[in-house]
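Heads up, one of the protein chains got dropped from this complex, but the rest are sitting where they should.
Right, chain A next:
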Amino acid sequence: MSMFGMEPLVIGDDILDIGSRKAVDRYCGNKAQIGLSQDLLMGRPGAFDVPNVKDPALYCSSHFRSTCGTGDAGQEIKFAKGTTTLAFKFNGGIIVSVDSRATQGNYISSQTVKKVIEMNPYLLGTMAGGAADCSYWERRLNLQCRMYELRNGRRITVAAASKLLAGTMASYRGYGLSMGTMITGWDETGPQLYYVDDDGTRLKGKMFSVGSGSTFAYGVLDNYYREDLTLEEAIDLGKRAIYHATHRDAASGGINNLYHVTKDGWVKIHAIDVNDMHYEFEEEKRNEMSS
């Protein structure tokens, strides 16, 4: 196990080095010194090709980064992003509620994205930011969690899983990754919720919302959140917050997928189209007005 700086004795390509910064630096950073030609590097397992320019980090960051709003106006290809995800801890566990829309610029590329990655029966990750970035790195985190479990005969803690992801993100800092995720689960220390960012930020907390629609979700969450919510109230809150975010944020929409994390693992509660929720809440408003 090594974070940046400490190189253990290495023989051959470690499968876990695939796609890591260590592999990039080893094979691409020293290219001039070891005299390898571009051909030899192409398709070599264990390394990402970086552009053959003076400052690869800046190039990646300005051309490939998924950014909100008009940040990617200069890019030829606008990568899929845009989201509202939220998760909060309450006395009955953790609720995770997300939307399912992906946008590329003004184009809605999908209404059925799975933004909650079910890493294993007791660990969930959410995805916000660049769809490809989130998807790839969280699946790779899943690999690392599984390897930990196999090697050590016990499940990885949520703290450690989120730390692994944060470390990976920090080592790619400046390269234009875009990922805002929440890692959540129930381990021997109880229910845990961590927010991990593409610049290596890692925060432990009781409630987070991530994505372009997060501000709208926070408005609803902050209004109604209490630690002693019942399960029904918590589910309703998660559902409502996503609905309001999708209503106002153009980059969020589709289906609300909601999960409940318990001591025995996570449970998927529902997948409801936010359009249907609109009419449900409309009806509710009308009833309240008249009573």
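What we mean here is this: a residue touches a chain if its C-beta (ideal position, glycine included) is under 8 Å from a C-beta of that chain, and two chains touch if they have at least 3 such contacts; residues count from 1.
Here, contacts and distances are computed from a predicted model.
Undergrad: Tell me the UniProt protein name of the chain this structure doesn't show, selecting from "Immediate early response 5 like", "Dipeptidase", "Serine/threonine-protein phosphatase 2A 55 kDa regulatory subunit B" or "Proteasome subunit alpha type".
TA: UniProt protein name of the non-displayed chain: "Proteasome subunit alpha type".
Undergrad: For the full complex, which residue in A:I108, A:A160, A:L231 or A:I272 touches the chain that was left out?
TA: Of all options in A:I108, A:A160, A:L231 or A:I272, contact with the hidden chain holds for A:A160.
Undergrad: Give me the chain A residues in contact with the hidden chain, please.
TA: On the side of chain A, residues 1-3, 6, 9, 11, 151-152, 154, 156-157, 159-160, 163-164, 167 touch the unshown chain.
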